[in-house]
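Got a structure for you, written out below as structure tokens; questions coming shortly.
With one protein chain removed, the remaining protein chains of the complex are shown where they sit.
Here the chain labels run A, B and C in written order, and each chain numbers its own residues starting at 1.
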Amino acid sequence: MNSLSTYLIISALLFSLGLLGILQRRNLIGMLISVELLLNAANLNFMAYNRFLAPDPVVGQVITLFVMGLAAAEAAIGLSIILALYRKMHSINIEAAQKMKG
Amino acid sequence: MGAIFRDPVLFATVLGANLPFFTMAVILIFTRHNPRLSSQLSVGSIAVSAVCAISLLAKLFFAPALQYQTLWFVSGKLNIVFGYYLDPLSLLMLTIVGIIACLVQIYSLGYMAGDPGYSRYYAFQSLFAWAMMNMVIAGSMLQLFIFWEMVGLASYFLIGFYYEKWSASQAGKKAFVMNRVGDVGFFLGLILLLLGFGNLGIPELNHAASTHGLSQGLLTASALLIFCGVIGKSAQFPLLTWLPDAMEGPTPVSALLHSATMVAAGVYMFSRIFPFFSGSHDAMQFALVIGTVTMLLSSSMAMVTYDLKQVWAYSTVSQLGYMVMALASGGYFAGVFHLTTHAGFKALLFLCSGIFIHEFHTNDMRIIGKQGGRKLKIPMVCITVGALALAGVFPFSGFFSKEAILSVLAAQPNKIWFAAGLFGAVLTAYYSFRLIFHILLPMGGIEEKHHHDDHGGSSHEHEEEHHGYIFWAMAIPVMILAGVSLVLGFAEHPLEHFIMRSVNVPGELAAHGGAALQTVAHVAAEGAGHAHESGSPMLLILGVSAGLLGIFVAWLEYGRKGASRKGFLSHVPAIWKLFDLRWFMDVFYRKGLDTFMYAGLTSLFTLNDRRIIDGGIDGICIFTEGSGRLFSFLQSGMLQFNLLLMVLCAGAAVLYFVI
Amino acid sequence: MTDFMLFLPELFFILGALLFFIFSLRKTPNPAGYHRWAVVLAAAGLLVTVASSHQEGMLFFNCYRVDLFSQVFKVLMALGTIWVIFSSGELKGIDTRQHAEYYFLIFVCTLAMMMLVSSVELLTIYVSIELSSYSLYLLVPMRRGEERYFECGIKYFMIGVTASGLMLFGISLLFGVGHTTYVPQLIKVLPTVISQPAAIVGLVLALAGFFFKLAVFPFHIWAPDVYQGACNQVTTYIATVSKMAAAAMIIRFAGISGGASPAMIKLLIVLSIASMTFGNLVALIQKDIKRLLAYSSIAHAGYILIGILTLNSQGYAAAMYYAAAYLIMNYSVFMVIMKVADDGHNLQIKELAGLHKRSPLLAMTLMLGLFGLAGIPPTAGFTGKFLVFAAALGKGYLYLVIIGMVNATISLYYYLIVFKAAYLLKPVKEYPPVRVDFWTQFMSFALVIMSIYLGVFPDRFLSLTEAAARSLF
Partner (left out) sequence: MTAMNMAGFPILTTILMTTIVGLLVIIFIPPEKTKLIKQVSLASASLGLVLCLWLYHAYDFQKGGLQFVERVLWVKSIGIYWFNGVDGINLPMMLLTSVVLFTGVWTMWELEHRVKEFFALMFLLVAGVYGVFMSMDLFWIFVWYDVSLFPMYPLIAIWGGTRKEYGAMKLTLYLLAGSAFILPAILFLWAKGGGHTFDLFMLQKIGFTPYVQNVAFLMLYLGFGILAAVWPFHTWSPVGHVAAPTAVSMIHAGVLMKLGAYGVLRIGMTLCPQGAVYWSHLMALLGTIGIIYGAIAGLGQTDLKYVIGYSSVSHMGIVGLGLATLSVNGINGAVFQMFAHGIMTALFFSSVGFIYDRTHTKIIPELGGLSKTMPVASSFFIFAALAGIGVPLMASFWAELLVLTAAVKAFPVAGILACMGMILSALFMLRVVQRTFYGEKNPRWEHIPDVSKFLAVPRVILMSCILFFGLFPKVMLDVIQSTVIPFVTRF
């Protein structure tokens, strides 16, 4: 169980779930969470590769730390935008926002 | 440049031939608003030209053929030469053109007096004189072609002189286009020669043809093509209908261009390169057939029309047919001689008719007769002289030339040509005297109503005085021409000697020119020899009696007291109609042009441009824009649809790489 | 000390950002004052960038490379930034209380992009991209007034984070196969492992992030909405400065995919053709100028890709040239738009009617900008296109060039429509005359002259970009 492929499969699953969530969820918060899943899938990858393959064990971990920090910022920005949207549209459903097209 | 002033012959040639051009330019640019000055300039310059022509003729009467040339430009292997070729034929023709043009311009002083386009008229007359003279003395076929076209251009303008009249401008256009049809053949023939032979000099061509310097195929092909030019310009079958229509122009124009000189240019060109043509038996046979058909067809048309000028127009066509027949059967001199005499008497006929038309304001011979046409003594006498010459009655000039032609035709192995010629002579005499009798002996006498009664009041006296000047301006040229018609016939032998002489040409020209002329002399002498052998008294009798027969029939029907004045053809309305409608040739052309060209190709092509090509392009534009609209659906407002698209594309790319 | 000098432009922009951060804390906004400050700072920033443009060196444990290539792009970005800030004098599209934040974010974003072009570490790249994106995520919804355009902010954010998620995942895979995140090493390693599916997937996904920035089809989907929805100045910034960074990044990164993989080149060709065709076709039917320019920018991304996909220094030089030309001509057009719509509304094409009378100078600037975008000589746009196509044909992509030219012809149609509006149409209602101050006049002339100078005398700038492109190898 403690092999690289396990982690990779899990991360691939996470990635797919995230992608599915982004495409399927109509709720903006849900979409935001799905995006976090994507990032976490990547994080998992970094860690796994770091553990099994990389010559320098620091790299992956550092990256993961950075990503986590950025993800937090991203969530903050995203939430603030969603909040603003909610104030204007009284909805956090993405279907409320499809006027611009063509 | 200096050479022009050093050599008097060259100087006279250049001056005589080109003075009218400058006159035209001056008239068009400066003296448009001064008709008097314009006409004086024009008449003066053509008089100078005529004098130059006559003096050239006199000076070079016994001299060898002269050739002047200068290289005009070179393109690749093509040397285009510009030059003059003065030999008996061109000198004779130059003189004819000069004299008749001069007379006609003098005549026009009266005929055209008071016309709003007086200056324009003289400008175009000068244009014509310039082009015609240059064409006559052209040294190469290309140059001849160029001026041949310019002559056509002058003819276009002069036919359409009364451009307010739709029919006039229509006739001008028709003349130009029909000529163009022939000219394209001519042009192609020249190109063929240029490519096959490389030289279009007239003496060189004649020499090459007579010494078998040209392959027979090339010779025949180019001769046939060049003959197309003759068909167009000299109104031969099947392009003959433009000439009667060309009578829309002022009568002096008809006299000068459409009978005496311009239309004869075709025949002139034929005789110009006669040795060349005679190198091809097939081409000569073809020309003979065309000439005969033309002669008979147009005679038939002349028998039914009441329009004075139309009669002479048809007659011109038929006489041109005669000339072509003569030339095509080897009668070089006969053709040229008939050309000469015909120029004289046909101009005479037209100018006389012009006086009638000017007086009575109508072209209808019956009305002219009724209103007292015969009271105009001078024109009446002169027109009769002309008609007699045309009918070939001794001692008028037509008699001699027609005899010459008949004798050549008689020498042909196939007697059908001779028979056709005789029959044509009968018809000629018939229709010309039908006209004469109509005017001279009108049915039911003369109505006592003179056209002068129309005018009146204070201007009457002035009219009268003016009328005198006008009348004499017209009458004097007519009388001169009548005199010429009387005496010209007797000049047959000196003329023949002049035209036919084989000359000792000095220098290099002797090589070509001399030999060419020898061929002419040889061929012609053969023809004449035959004629004399087959018994000239017999011929003489036949010829004269043909003319008299025609006159007699005309007298029976129109001249004698109590004659029906309808003509025997009126009993067969179908034939009358056939002749009157010019054997449906015009109908055929019109229909053909309308249905095939305008309704057919033109609308098809226009439709193709609008619908298929333009429509296709617009279609591509619409398609492009439509696909823009279509693609814009990819950019839907729904975020997740867009994301799906993005992910799918990325997925597709990944799949593509992995698999 | 030398390290400090190498980082000078970035430091300067950090300083600017800090200053505006302090301003943003103030209670009473002073828009005119901010604008003056911003102009002065940006101008100084440009000077600093230019002054340090010939420096070379490595920073931060070799994560950060300063070379001619990066410096050229930094100059271009600083230039774009000052232009955008210059045009922000009448920032009607944004609440006056937020002006300080606006300038702050602009400076931060420029800073991030400057860092981006110098980054040679995947991590640095990622961080820089995210930093610049976050600034833009905030700038886009800042617009006030136009309710119907508000949705573009969330769309931009969602698409952006998805793309960055994809990119990060891709980067992680690249790290997995290459065992390194240092780009120069990756370039060496990758061709040997390119046959592995993980490498390919990683590469494609990583490129997706960059293509998102450049708005290459199919990662363009944010562009039309954002261009239309953001306020005019922000759109200008995205259309000009942000494009420079993206182009630079792709040029730097394209080397990773390596000449070794013809399939990769094929992918780039397909993307380039799809971008050109899609962008031009959909632009045909647009009514709103900014949306039209969004589609046009998608098409131009395709043209830039043509230069990049040659994967040689000539192509990179051509692409850089094209990017610079694009900066100039795109800004010309946007400057006119911002001037004409000085109340910050979205300009429709028909509103340009009669511009040649309202302001001949702006009309001329617009004309040259449009013709530059359409690729008509003697503008820089033409020469850029010419160079890009020349580079492509140097590699033998004849059909690609033909398709590119056909697309240029199609694009001409909608540029001509805008041109027609400005020069031909009679206005249906009376529009107020456009106020053109001295600096705008000056700027118009400068843009016109630059555009033509670059078009007619390309030699000097081209040798610069060539040197820059060579520094990549």
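In this section, contacts are C-beta pairs under 8 Å (C-beta built on N, C-alpha and C of every residue); 3 or more make two chains touch, one makes a residue touch a chain.
The model shown is predicted, which means the values in this text are computed figures rather than measured ones.
Chemist: Using the touch definition from the header, name the shown chains in contact with the chain that isn't displayed.
Modeler: B, C
Chemist: Of C:Ile14, C:Leu47, C:Ala263 or C:Ala390, which residue touches the hidden chain?
Modeler: C:Ala390
Chemist: Among the options C:Phe21, C:Tyr413, C:Tyr431 or C:Tyr453, which residue touches the chain absent from this view?
Modeler: With C:Phe21, C:Tyr413, C:Tyr431 or C:Tyr453 as choices, the missing chain is touched by C:Tyr413.
Chemist: For the chain left out of this view, which of B:Gln40, B:Ser55 or B:Ser169 touches it?
Modeler: Answer from the full complex: B:Ser169 touches the omitted chain.
Chemist: If the hidden chain were put back, which residues of chain B would touch it?
Modeler: 72-78, 142, 145-147, 149-150, 153, 156, 160, 163-164, 166, 169-170, 172-173, 176-177, 180-181, 183-184, 187-188, 191-192, 194-195, 597-598, 601-603, 605-606, 609, 613-614, 617, 621
Chemist: For chain C, which residues touch the unseen chain?
Modeler: Touching the missing chain: residues 314, 317, 356, 360, 371, 376-378, 382, 386-387, 389-390, 393-394, 396, 398, 401-402, 405-406, 408-409, 412-413, 416, 419-420, 423-424, 457-459, 462-463, 466.
Following the convention adopted for this analysis, only the chains that are shown with their structure count from here on.
Chemist: Considering only which chains touch which, how would you classify the arrangement: line, ring, star, complete or other?
Modeler: Contact map by chain: complete.
Chemist: What pair of chains is linked by the most C-beta contacts?
Modeler: A-C
Chemist: How big is the gap, in whole Å, between where the Cα atoms of chain B centre and where those of chain C centre?
Modeler: One centre to the other, that is 78 Å.
Chemist: Report the inter-chain centroid distance for chain A and chain C in whole angstrom, where each centroid is the mean of the CA atoms.
Modeler: 26
Chemist: Using Cα averages as centroids, what's the distance between chain A and chain B in whole Å?
Modeler: 97
Chemist: Considering chain C alone, which of its residues make contact with at least two other chains?
Modeler: 154-155, 158, 162, 166, 224, 282, 285
Chemist: Out of chain A, which residues touch more than one other chain, so two or more?
Modeler: 22, 94, 97-100, 102
Chemist: Can you list the chain B residues touching chain C in their complex?
Modeler: Residues 624-625, 627-629, 631-632, 634-635, 639, 642-643, 645-647, 649-650, 653-654, 656-658.
Chemist: List the residues on chain A that touch chain B in their complex, please.
Modeler: Where chain A meets chain B, its residues are 19, 22-24, 26, 94-95, 97-102.
Chemist: Residue numbers of chain B touching chain A in their complex, please.
Modeler: Where chain B meets chain A, its residues are 632-633, 635-640, 643-644, 647.
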